[in-house]
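Of the protein chains in this complex, all but one are displayed in their positions.
Entry: chain A
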Amino acid sequence: MKKVLLPFLIYLAFISESSLIQAFLPQENSMDWQLIPRFSMVMILFIAMYLNTTYGLLYGLAFGLLTDLLYTDIIGVYLFSMAATAYITSIFSRYLFGNLIVTLLLSIVGVSILEFFVYGLNSLIGISNQMIDEFLYKRLLPTLILNGFFAILIYYPYVKQLNQLKDTLKEN
């Protein structure tokens, strides 16, 4: 995979979040689960696990800033959370062997770290008024399942591309 293609792919995932959320919204007469697509974060977590920490951190910073500017009103929440999540996950991945199960587990851990960071910061600022139990059952759990599915879906093609990219990076 070419190096330029990677940010483009993540950008597509990032934009698709804002379109797909409309389909995941709690409609009337159904369960009021909050399914939050964190597809760009999952893709950045893969980079942090399979490429290297610096790349993960940089992508986390860039797309965190983009999320802040485009999807929220306050700059800084996602910038900090996404970069920190990518960093923490890449530290974890150093001690674990990379296969499907471990990657899935780490993606889920990463997404929940992000959700907790954002929930904490937003509660601090006063944007969210959700109780912690409601947050855990109605938001975190469904979100983790959704993003876990996404991680499984992209695992084989994406990891293959990332490994190729890693080889080309080593050659240079």
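Throughout what follows, contacts are C-beta pairs under 8 Å (C-beta built on N, C-alpha and C of every residue); 3 or more make two chains touch, one makes a residue touch a chain; residues count from 1.
By definition in this document, contacts and distances are computed from a predicted model.
Enquirer: Which protein name, taken from UniProt, belongs to the chain you can't see among "NADPH-dependent 2,4-dienoyl-CoA reductase/sulfur reductase-like enzyme", "Cell shape-determining protein MreC", "Iron(III) transport system permease protein" or "Na+/H+ antiporter subunit D"?
Expert: The missing chain's protein name, per its UniProt entry, is "Cell shape-determining protein MreC".
Enquirer: For the chain not shown, which residue from A:Ser16, A:Asn52, A:Asn99 or A:Thr168 touches it across the whole complex?
Expert: Per the contact definition at the top, the residue touching the missing chain is A:Ser16.
Enquirer: Which residue from A:Ile10, A:Ile36, A:Ala86 or A:Leu162 sits in contact with the chain not drawn here?
Expert: Of the listed residues, the one touching the omitted chain is A:Ile36.
Enquirer: So which bits of chain A touch the chain we can't see?
Expert: 11-12, 15-23, 25-28, 32, 34, 36-38, 66, 69-77, 79-80, 91, 95, 118, 121-122, 125-130, 134, 139
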